[in-house]
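Notes to accompany the following structure.
With one protein chain withheld, the remaining protein chains of the complex are depicted in position.
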Amino acid sequence: MSVHTLTVDGEEVAVPAGATLLDAVRAAGAELPTLCHLDGLTPVGACRLCLVELEGSGKLQPACATAAGEGMAVLTQTPQLQAYRRMAVELFFAEGTHVCAFCVANGNCELQDVAVAVGMDHSRFPYQYPQRRVDASHPHFAIDHHRCILCTRCVRVCDEIEGAHVWDVANRGRECTIITGLDEPWGEVQACTSCGKCVDACPTGAIFRKDDTTAEKQTHRERPQLLRDAREKHQWQNQ
Amino acid sequence: MQLRCCGASGCRSAGAEALRTALLSARDQLGGAAEAVSIKSVGCLRLCGRGPLVALDRPEPSGAEPACRTELYAELRPEQAADLLARATGRGDALAAQRLDSDHPFFALQKSVVLEGCGVVDPESIDDALSHGTYAQLRRVLLDVSPEQVREQVKRSGLRGRGGAGYPTGLKWDTVALQPPGPRYVVCNADEGDPGAFMDRSVLESDPHRLIEGLAIAAYAVGADQGFVYVRAEYPLAVERLRLALRQARSKGLLGAGIAGSGFHLRLEVRVGAGAYVCGEETALLASIQGQRGTPRPRPPFPAQAGLWGAPTLINNVETLASIPVILRQGGDWYAAIGTEGSKGTKVFALSGAVQRTGLVEVPMGTTLRTVVQTIGGGVPGGEGPDGGVKAVQTGGPSGGCIPAHLLDTPVDYESLRALGSMMGSGGLVVMGDSTSMPEVARHFMRFSVNESCGKCVPCRAGTVQLAQMLDRFVERRASLVDLERLEELCRMVGATSLCGLGQAAPNPVLSTLRYFRQEYQAACRDPVQCEPLDACLLKEGTR
Amino acid sequence: MTAPKLRFATVWLAGCSGCHMSFLDLDEWLFELAKHVDIVFSPVASDIKTYPEQVDVCLVEGAVANADNLDLALQLRQRTRLVISFGDCAVTGNVPALRNLWAEVDGGSRQSVLDRGYLELADRGAQHPHAPGIVPELLERVLPLHEVIPVDLFLPGCPPSAERIRACLEPLLRGERPELTGPDLLRFG
Partner (left out) sequence: MIAPLSAPPSAPSRADLPPEADLPAEAVERTSRLIRQHGSRSDALIEVLHQVQELYGYLPPGALAQVARELKLPLAQVFGVASFYHLFRLGAPTAHRCAVCLGTACFVKGGGELAARLERRLGLRLDDAAGNGTWALEHVSCLGACGQAPVLVVDGHLEPRLPVDDPAALDALLGALGLSANDASDAGTDARADGSGTGAR
């Protein structure tokens, strides 16, 4: 297997061909915030938190969706990147309605975590309080769109891992919303197998089990990768 | 004698169809000499703001040079049909007041390369196109020229992508052609969405066969046997004429299997957009052709490496492809001799806004903005002073910027415009007069971007919304100096971190107006003394 | 020689007072604090009704939701050297600002919340209160403190734990600017 050698913040690291810059950053022991990325799902490069700078070109590339190349010099923590990341997190908080105090995911929320990681102690951008829906029509699960950050993990896990493609994104721009079926109540969509993968993949408290209340949401965000390995490499958890 | 009636949508909306009908029936009624007048429907005659336009070709007495004189008439009404026919047959001159001066710089300074068939050929007749030499270059290259030689000519021409970014066309063709063997596609991007741009629409409506020829040559040069023309649905006439032209080309054996007796096959299809500006972005366009949401994806891989269905795909814009037949006919060196060192050939501009003469203008690259806006366009109606009342010229649509009047002597080329914080864009030039408020212009474009953002990445989806709201504060004159600082900060962030060109360029109209008209933003910040309580303290210092 | 005591205030705007309860959870450290500060204004530690002049540090709990909140916020900014947004309501608007979700609804957020509270949920005698000067007028939008006045420090949390409050105040007493980083000191909620 061929190997690419590159540097991450000056640290030399070797990754197998086909690895992403995110793999390389992790191999170098550096940390990058991510939100839309989830191991085991196709990367989309949408949240822009894992942007890194390629030294020389000055170009910013999403680490999750960029192939690692021989000789690349990757910078992950320039002051500029840190400033941009913080602004991106502020934009996420401002565009939805995120009230950690009574959220099911309080304490187990990736949005809350990245806010800490980027040092966001308040949002300089006014909160928008958009009119969004809550759909509790499913017998076991519910979605509160106020907490949705449009990472599309639910869309991808349902399509790529479960194969049901219950979810998709509707509309565009700030009107974007996650939908089930033909924008029907989730509970009425026959294609849903109630497998709960979307609950596990959701980084926030947007999709949750109905019997969980404040700060009770537990997730298994490692499962998509485990399932993919089992399916494609015939490697099961017990092996 | 021949009357060429513009039938492109600008003149159509001004009543060109009724005029043509009136001309036909007047000819029948008049009979006699009028019967010898042929009435031909053609494409754009350039001065769109004064349609409907008709060109009258009158043969001169034998021996005279030139053998034929052309007169152009503007703003014709159906009831003037008989007068026009009378003039055509040499009787009377009732329409002298509506005759345009063809020596006027608006016409005299134009150089038709891309538009050489516009207003000349009948866009609905392949026979007419053939008689004007269309498809001759396709036939020639298929039989006598290798794909490498074709690409060589395109490289020699120095042609750069006319969609806005200005990537060298020949290099792009090479990249696609030199991918590992396998299927590949060609795509014509006719999703002309920049507000203020109508160059591509005019080519599609006026001379569709030239585009098909250019696209077919491109397919041959890169080894593609399938292609798509992606046209925006807002251009129904263009879609209709393009579809007709494709049917005609297929029936003449100029598309399909074994074109013109060669071994080259090409299947071309039209795909119609459905109202999404972002589909002008290459990767979004490819998603849309495949029937998906028009959301862009990170590059690399570039479409030239992995495009439609994962195959190498060449994407060129209408004007780029329409230049190809001429380049092959005259040679790359001929084309390279036009224009400037870095930007060769001609460029078509759509001139509109606060300007006397609006319409389609093709000039050599390097022509100054002043020539285009003041000499050709005539400046702002009623405008005075050395800059003719021009306050700024907007180029590049929502991705571009506003160039102030004092920089009108800038030559129009890719690098000069970029250096001014604007860009060539697809070619829309919107002139703004003294009364235009620049924060309002910036907000206009930001609202456009809010509307057209696909919503995939957060800087564009949420950042443009915040920027538009900040601009509201300036337009409504309730901003603060903190807002000004934050506006610039967020502009830089959205520009640097957005996923595709739409978001990356969305702050440009703000940044360029901040650069040249900062005082208007500052004037919109309230004087601390006059502030209402909610804003008062914000003026004192930053919150961080 | 001891340094002159800092003039210290705490303010309660639109919030549940949980942040102040958490402040009281500082327990014996409050005695330590008292060595360094004079509490010149506070709903839990002072009877003074008017916000005094020349305050050094002020912890502000709560969002700005009504006319009184607004007046007090503007006043304290003018009279205070260092203003700290104290807890999620002051930092983000949090629960009090949820009525902003009705801002675009017919009637707006103010009317919607009043109707809900005084008419729809009333058991009997449903009517809006009419007592000028007693019930402060609601603002149409509930705002976090920094959208009203400049804020110097942000202390998020619902409520911020006593440890977090101490981590913020201790450096200030030494004349240093606190660096609040990491989940223990920065997490919302």
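Some observations on this one:
Think of it as A, B and C in the order they're written, each chain with its own count starting at 1.
Methods note: a residue touches a chain if its C-beta (ideal position, glycine included) is under 8 Å from a C-beta of that chain, and two chains touch if they have at least 3 such contacts.
No experiment lies behind these values; they were computed from the predicted model shown.
One chain is not depicted; across the entire complex it touches A, B. Across the entire complex, the residue among B:36, B:108, B:233 or B:419 in touch with the chain not shown is B:233.
Only one of A:120, A:179 or A:207 touches the absent chain when the whole complex is considered: A:179. Within the whole complex, the absent chain has one touching residue among B:49, B:383, B:404 or B:439, and that is B:49. Of the candidate positions B:43, B:163, B:223 or B:353, contact with the unshown chain belongs to B:353.
Of the listed positions B:122, B:174 or B:192, the one in contact with the omitted chain in the full complex is B:192. The chain not displayed touches subunit B at residues 9-10, 12-14, 48-49, 51, 192-198, 201, 233-235, 271-277, 288-295, 350, 352-354, 358-359, 394, 397, 428, 430-433, 436, 441, 444-445, 448, 451-452, 454.
As for the chain not pictured, it touches subunit A at residues 155, 159, 165-172, 179-183, 188-191.
One rule holds in what follows: only the chains that are shown with their structure count from here on.
Ranked by the number of C-beta pairs in contact, the top chain pair here is A-B. Measuring from the averaged C-alpha position of subunit A to that of subunit C gives a distance of 33 Å. Subunit C has its Cα centroid 56 Å from the Cα centroid of subunit B. Counting only residues that touch two or more partner chains, subunit A has 124, 126. Residue positions 146, 151 of subunit C are each in touch with at least two other chains.
The part of subunit C that touches subunit A in the complex is made up of residues 85, 88, 91-95, 97-98, 100-101, 103-105, 144, 146-147, 151, 154-156, 158, 180-183, 186-189. Those residues of subunit A whose C-beta lies close enough to touch subunit C in the complex are 93, 97-103, 106-107, 112-113, 115-116, 119-124, 126-127, 129, 131, 215.
Interface residues of subunit A, counted against subunit B in their complex, comprise 44-48, 51, 60-62, 65-67, 80, 83-84, 87-88, 91-92, 94-95, 124-126, 128, 149-150, 169, 171-176.
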